[in-house]
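Complex shown without one protein chain; remaining protein chains in place.
Right, chain A next:
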Amino acid sequence: MLDCTPKKIIKRTGGMINPAKTCQPIGAMYAALGIHNCLPHSHGSQGCCAYHRSHLTRHFREPVMATTSSFTEGASVFGGGGNLKTAIKNVFAIYDPDIMAVHTTCLSETIGDDIPTIIKGAEVPEGKLVIHANTPSYQGSHITGFSNMVKGMVAYLAEATTDEKKEQVNIIPGFVNPGDMREIKRLAGKMGIRFIMFPDTSGVLDSPMTGKFEMFPAGGAKVEDIRDSGNSKLTIALGYYASSDAAHLLERNCRVPAITLKTPIGIKATDELLMTLRSKFVQEIPYELEEERGQLVDVITDNHHHFYGKKVALFGDPDILTGLTEFVLSLGMRPVHVLTGTPSGTLGGPQGIFEKEIKEMLAAAGLEGRVKAAGDLFELHQWIKNEPVDLLMGNTYGKYIARAEDLPFVRVGFPILDRGVHPYMPIVGYRGAMRLVEMISSALLDRQDRDAADEDFELVM
């Protein structure tokens, strides 16, 4: 299908071919689903909301609830204030969430709707909350939108009410699957540390089959916990792009010190998370986690000859890629192409250091590679044509390149539309790393089996 992608690279200035990102509002919607009893609201045309819900539904295979301001031509000329006010009234009257999280769209941003003013003038029932985030689709990416909505949670909800900070840590997990959030919570729990995770989509987008449709499933960060995050003694932002802005806002507003760590993918990043928790809370790392780490190192040792020197192309969201690059390097692989669609610096979003950070990792390993932010998959495909790889890792959209170039392909990241179960299975922590080792080695060895001549076809590998 992509057979027509030419090898010769010509500079393009007219937009994207086969994007490696999507727009802010879907990230905001995903983040808002990570608040308990929260209804995300899309302030724009109906299509935005429908697309985001469909896309998230295809990835998570779960019902995704969100409302829309249903913009019409009139709203676009005279402003969407009336629509939003009606929507706020209807949402609380019909669906009765505790909190409604409004995000904007390119349409309402371009018209210039002033959301805080509209919210102030709306009928919000006693005890109910409306928060908002500005998420113009023409800036940044879905990761920026996630970051902005988490920032909105802090801006509206977090409060410093105690004189002394509590012995608890805030963890902002970043744009990862509910399975990853569960795993991070498990690690913090094993450390014996009280934590507040927000947003937290576990129990929302991985809910059990009960024979009942829950408009608001049992999971999600509770509003009172997000409020209390202002009293914590530390915030750990996992992932620079998705989480650090909110952590810094919390630091400014409530004097909660912020530390940004990598999304804990692989040994080193997971070590850093646990060591940070250990040093800040003077807790020993329990034997169970030491054992898990030892098992992971054991597994890598047992299989390292499969990975050594293999060239890999990685694409996806910047925070995931940073952890993933570090991890595949630790396996002895060579990440020669690393590309994200999210721009490095975003107006209204974090000023990132994606390219610099990845290049430094490569340099430290004595490697050179192509690294790019704000790229697209057309370009990645051209890179691969110019320098072939042994493995491709990324979201579902990589399947076209994998097919055209006949590459083994490991699916990680968002969105994964053509396989199930993945939202439940973590890639973070030691166990998540073990799963990645299994996925990578299975992909490489399945390929070796497929291509082996009869005489080279081996039972024991």
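We take it that a residue touches a chain if its C-beta (ideal position, glycine included) is under 8 Å from a C-beta of that chain, and two chains touch if they have at least 3 such contacts; residues count from 1.
In this section, contacts and distances are computed from a predicted model.
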| item | value |
| --- | --- |
| Chain excluded from display, named as in UniProt, from "ABC transporter ATP-binding protein", "Nitrogenase iron-molybdenum cofactor biosynthesis protein NifE", "Carbon-monoxide dehydrogenase medium subunit" or "ABC-2 type transport system permease protein" | "Nitrogenase iron-molybdenum cofactor biosynthesis protein NifE" |
| Listed residues A:H55, A:H132 or A:R182, member touching the removed chain | A:H55 |
| Among A:G47, A:G203, A:P257 or A:G332, residue touching the chain not depicted | A:G47 |
| Given A:Q139, A:T201, A:T270 or A:T322, the one touching the chain that is not displayed | A:Q139 |
| Residue ranges of chain A at the interface with the undisplayed chain | 1-4, 6, 12-19, 21-23, 25-26, 41, 44-55, 57-58, 61-73, 75-76, 83-84, 86-91, 93-95, 105-107, 110-111, 136-139, 141, 207, 209-215, 341, 347, 378, 397, 400 |
